[in-house]
Each structure stands twice: as C-alpha cells, then as structure tokens.
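Data first, discussion second: the structure below is written as structure tokens.
What you see is the complex with one protein chain gone and the rest in place.
Up next is subunit A:
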Amino acid sequence: MEYQWNWGVFLLPSAVNDGTYLDWMIAGLQTTLLLSLSAWVIALLLGAVVGVLRTVPHRGLAFGATAYVEMFRNIPLLVQLFFWYFVLPELLPAVAGNAFKALNPVAQQFVAAMVCLGLFTSARVAEQVRSGINALPRGQKNAGLALGLTLPQTYRHVMLPMAFRLVVPPLTSEFLNVFKNSAVCSTIGLLELAAQGRQLVDYTAQPYESFVAVTVAYLMINVVVMLLMRKVEVLVRVPGYLGGK
C-alpha cells in the first residue's frame, strides 16, 4: 500500500469545525512560544538572584541557593512537571488549592507548565550567573570594597554589570533549551506544538505531514533564537574579552 502524501491537509477544516488544521498548528506554536517566553522571564529573574546568592560570603544564603540549584537539577523535568500539576494543588492550603482548581483546565495546565519550566531553567541560569561572577578577576571586588562601597553596592555597581554581560553567550543554549523542554508539557495535556502534531496524526491519518511540520517549526524557532542571541551577544560583548572587539 503506497502512502498518499497530501500537504493540502493543513487547509482542510478540522474535525470539530473550529477552523483549519493549520489553525491548530498555529495555536500550538503560539502556546509553545508564550509558555517558553514567560518561563524564560521567570528563569532569568530567579536565576540571577539565586546565582548571585551562591557567591555571597554568607553560609546560610549560599547553602540555600546551592540546595535550590541541586534540587532542580537532580530531578527529571517530567517528575517536576507532575509535581506542579498533580501534587502541589493537593498540598496547598485549601484556599489556594481550590483557587487553582477553579481555573479553567487550560489555564491550570499553562500555569503549572510555566512555573515548572521557569524554576527548572532558573537553576541552570543560576549556574551560569555564578560562573560569570566567579570568572571576574578577584581585584574587581577588592577594588570596589577598597573604594568604600559596601558589599551590596560592589555587587550592584562593579561586579554584576560585568558578570551579566559575560553570561550572555552561555545563556543562549539555555534559551534554546526552554523551547525544547516546553515539549515535555504536552504530557499534562497542554496543547502546545508537539501535542497538536500528535493530535493531527489521530485526526487526519496524515502522520508524516504533521510531524514534518512540527519538526520544521522547532527548527525554525531554533534558528530565530540563535540569530536573535547573536545580535544580543554583539550588543553586550565586553571589549578586551574573548569574543569582544
């Protein structure tokens, strides 16, 4: 039996009559992008804070930050996702748990996926921020302190402006990973790109077309993010450093 290729399948009206199958794919792409970008914002903010805390000369804070990173790095993403989606709402105080369960199902999936992906990625961002801070010459911190700045001021005005710029190139791969990891969220029923592709296989009997389309979409995301990050890298690079002017 010969396979019947039919790329026109995307223009057919969907089985439940809510537009074409192409609309399904676009909806999936939008969910993937929205989820990944919002998780990335969470990851950058939290990761910057935790990364800084890992380098401060305070045992309690540094230990807490290290525990945070190890926690998120040593448990598979899938298990973390199930934790946020299935477990935490049960354990929260009744008010918060019920508020979560009162959301519509799509919002529940999205919020759980966003928090999960954001925190998971923040641990990785924190590691990069930490190594960026540690890569600074020791003299910078000492010079800041010698000028009479307090330690927080030294971080704020001397070390972090440099460290954050040094960290941009290694963050590119973490940014790419957010988009790839977002595909895991299809397992809780969130209809992002991968899930839409799978759904199309069930509805259209055109598995090759839908999977090729989804794969190409991920490749395109990859290329766009890389080009974007290359621009950002040029913008923030530090003269005199490797890769600098």
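One rule holds in what follows: contacts are C-beta pairs under 8 Å (C-beta built on N, C-alpha and C of every residue); 3 or more make two chains touch, one makes a residue touch a chain; residues count from 1.
Operating definition for what follows: contacts and distances are computed from a predicted model.
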Protein that the absent chain corresponds to, by UniProt name, given "Glutamate/aspartate ABC transporter permease GltK", "Peptidase M75", "Ion-translocating oxidoreductase complex subunit D" or "Ferrous iron transport protein B": "Glutamate/aspartate ABC transporter permease GltK"
Which of A:Asn17, A:Asn74 or A:Asn104 contacts the chain that the document leaves out: A:Asn74
Contact footprint on subunit A, counting only the chain that is left out: 1, 3, 70-71, 73-80, 82-83, 86-87, 90-94, 96-97, 176, 179-184, 186-187, 194, 197-198, 201, 207-208, 211, 214-215, 218-219, 222
